[in-house]
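For this depiction, one protein chain was excluded, whereas all remaining protein chains were kept in their positions.
Now for subunit A:
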Amino acid sequence: MVAWTGLEHFRVGRFNPPPPAIEPDDYVTSRLPLSSSIRGKLISAGYTSLSSISSVSSTDLARDVKITESEAFEILKMANQISGSSSCNGRSSSLVNGARNAWDMLNEEEALPRITTSCSDLDKILGGGISCRDVTEIGGVPGIGKTQIGIQLSVNVQIPREFGGLGGKAIYIDTEGSFMVERALQIAQACVEDMEEYTGYMHKHFKASQVQMKPRDILENIFYFRVCSYTEQIALVNHLDKFISENKDVKVVIVDSITFHFRQDFDDLAQRTRVLSEMALKFMKLAKKFSLAVVLLNQVTTKYTEGSFQLALALGDSWSHSCTNRVILYWNGDERYAYIDKSPSLPSASASYTVTGRGLRNSSSSSKRVKMM
């Protein structure tokens, strides 16, 4: 045993440096309501922090500190209570390294920003927008507006923090060739105009920051990849981890569409399923690691069940497990609707939207309703 001088800093400095993560308020001395003699015994035995106590049994503690077992048990109980109530510091003891409790995760998730779709009705059913850290799949028939949503999100992710955005960048993976620069520019221009209008309004009340962004800057911050075969697509997805590590501002990855190259040349459907689920896993990892949103656009196909054809998103049943959230776009009369088909946290709901020259917006009938209120 180490010779003990009674001076804590001496012991720390000379013999046995403590784990670097310990902060002063974690010390037993300041946190546990103990008598000074027991506190002294604890410290002299080397139990200086709450975390060091929590990992031993009461028998071991009693032997090391030379106190009775019931005293040791009381100490452990108090230590557990304190570390339990102060879980917000995120270093609460856990059985498995890296495990976190649901409360922390909820707090963290609620603090995460969401990417607005520029259509408030759609944002509402999405719980505020497309959530970061999740893989969201959006599917619908040709011409319903999948690409429009993709372009809109790649612009909206760049809205600066002062305006309630993320101030991030976007990766756009185009497998179909539907990304049109002129359309992206149109939407970017409308986005900048909206921010300027907002600034003008805010100026009357208090000083707001000027809009620094130009539509050209917005285009510059979209990393556009054109992919012409499924091998290229797989290679690119494998490369993304490295690319995003070098470009940390990337906050959304859009794939338009995930499907196209996988609907040709695949005779072996089992192999296709394997390749796709591997890709899905990589997207999931990227989303968690860099806390960014992954948006996969998917096509619609007809599924043959029990003698009749039904509409379903492409790539089959096993693929439908690959995404956290699933949104289906469909026509209802003359209006476009989005429907939350699958989500662990959102109730299933639908909302209408329109595609205008300025991008995605609320459909006109609902905006009338909003105006009336």
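Here, a residue touches a chain if its C-beta (ideal position, glycine included) is under 8 Å from a C-beta of that chain, and two chains touch if they have at least 3 such contacts; residues count from 1.
Going forward, contacts and distances are computed from a predicted model.
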Study note, to complete from the structure: Among "UBC core domain-containing protein", "NADH-ubiquinone oxidoreductase chain 6", "RecA family profile 1 domain-containing protein" or "Bardet-Biedl syndrome 1", UniProt's protein name for the complex chain that is not shown is "RecA family profile 1 domain-containing protein"
Check your understanding: Of the residues A:F179, A:W319 or A:Y353, which one touches the chain left out of the display?
Key -> A:F179
Practice item. Using the definition of touch stated at the top, determine which of A:V56, A:M78, A:L112 or A:V141 touches the missing chain. Key: A:V141
Point to revise | Listed residues A:I43, A:I222 or A:C323, member touching the removed chain | key: A:I222
Exercise for review: From the listed residues A:L106, A:L281, A:L311 or A:A349, report the one that touches the chain absent from this view.
Suggested key: A:L311
Review point. Looking at the whole complex, which of A:T199, A:T301 or A:T324 touches the chain that is not displayed?
Key: A:T301
Exercise for review: Tell me where the left-out chain touches subunit A, residue by residue.
Suggested key: 141-143, 147-148, 151, 171, 176-185, 216, 219-220, 222-226, 228-229, 235-236, 239, 243, 259-261, 263-266, 299-302, 304, 308-311, 331, 334, 357
